[in-house]
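As you look at this complex, bear in mind that one protein chain is not there, while each of the others sits in place.
Letters are used for the chains, namely A, B, C and D, taken in the order the chains are written, and counting of residues starts over at 1 for each.
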Amino acid sequence: NVHVALLSLEPKSLSPIDWSMSDVVSYFTAAGFPEQAAAFRTQEIDGKSLLLMQRSDVLTGLSIKLGPALKIYEHHVKALQKIHFEVEEL
Amino acid sequence: NVHVALLSLEPKSLSPIDWSMSDVVSYFTAAGFPEQAAAFRTQEIDGKSLLLMQRSDVLTGLSIKLGPALKIYEHHVKALQKIHFEVEEL
Amino acid sequence: NVHVALLSLEPKSLSPIDWSMSDVVSYFTAAGFPEQAAAFRTQEIDGKSLLLMQRSDVLTGLSIKLGPALKIYEHHVKALQKIHFEVEEL
Amino acid sequence: NVHVALLSLEPKSLSPIDWSMSDVVSYFTAAGFPEQAAAFRTQEIDGKSLLLMQRSDVLTGLSIKLGPALKIYEHHVKALQKIHFEVEEL
Partner (left out) sequence: NVHVALLSLEPKSLSPIDWSMSDVVSYFTAAGFPEQAAAFRTQEIDGKSLLLMQRSDVLTGLSIKLGPALKIYEHHVKALQKIHFEVEEL
């Protein structure tokens, strides 16, 4: 899931740390959550903020439906953070 | 409780991982919570999301009454997750 | 406190596991919380649900005032759960 | 802070366990929080409830501003509980 969504972004944007708010919206739209993607812009979440999000922030701080929120956190936010911090360690 | 409710579903749906939102609603209706079942659809919860739910998600994220919510989590969501992850391990 | 309130209930109802919603309301009325007792009925809490309640459920899930809620949890819900699980272990 | 506020109360009231709701209001008024003191009465908090309060109860359960709430918990509620439980142990 993460890789398909990443492919939709510009090559320079492979690490979330440099994503703009628009990159975040593009990512979640490409990931299959077009309705929820707008909530990230409303809450002014860029790549740096995305890397700081915890489970409860995604579930209650975005005012999105619980079902998609659970998948967004588990399959995307957590996965992107894992990728980022693994790359950091290299 | 879980087994009676499971019997009401289609045979192909024995693992929550493949349940659609309608299967989730059918399960909780059969489990004795017809009024609360609709909240799972409102929050767009399919089987994959159901397997990711924690106690506080059921109690506060579904906007259902506390009494039924406590039983739904303890006797159903937790039980279904246990069955799923035990089957996973085989 | 718990024992005085228990005495007001029917002899068959000494274990919360079998309490109806009305038994729960009677218990908290007898325990000195007539105003808060109604909130348990509103939230459809019977004895089985009562045994599953945690501190935050009583404090924020019942929409009752904080002062009485703190005493209801500490001196009653917790105490009833302790009695129940001690009897269970015999 | 705690000692100055305690001096404003009646001598019989040195342990929060016996404080009425009015004693609680008097204490927080004397402690420099006259605006927030009323919230303790609104939530029907006497000395026994005060001794049961946790950080999140003070911060979100009283509907008072965050700045004063942080000081009320850290410098007063926590301190009063410490004094009480130290006296208890003698």
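The rule is simple: contacts are C-beta pairs under 8 Å (C-beta built on N, C-alpha and C of every residue); 3 or more make two chains touch, one makes a residue touch a chain.
Quantities reported herein were computed from a predicted structural model and do not represent experimental measurements.
Engineer: Taking the whole complex into account, name the chains on display that the unshown chain touches.
Structural biologist: Taking every chain of the complex into account, the missing one touches A, D.
Engineer: For the full complex, which residue in A:Ala5, A:Val25, A:Met53 or A:Leu70 touches the chain that was left out?
Structural biologist: In the complete complex, the chain left out is touched by residue A:Met53.
Engineer: Can you work out which residue in A:Ala5, A:Leu62 or A:Leu80 touches the chain that's missing from view?
Structural biologist: The single option touching the absent chain is A:Leu62.
Engineer: In the complete complex, the non-displayed chain touches which residues of subunit A?
Structural biologist: 21, 42-46, 48-49, 52-53, 57, 61-62
Engineer: Using the touch rule from the top, list residues of subunit D that touch the missing partner.
Structural biologist: These residues touch the chain not displayed: 59-60, 65-68, 70-71, 74.
Here, only the chains that are shown with their structure count from here on.
Engineer: Measuring from the mean C-alpha position of subunit B to the mean C-alpha position of subunit C, what distance in angstrom results?
Structural biologist: 27
Engineer: Just curious, how far off is subunit D from subunit A if you go by their C-alpha centres, in Å?
Structural biologist: Measuring from centre to centre gives 43 Å for this pair.
Engineer: Could you say which residues in subunit B touch two or more other chains, in rising order?
Structural biologist: Residues of subunit B touching two or more partner chains: there are none.
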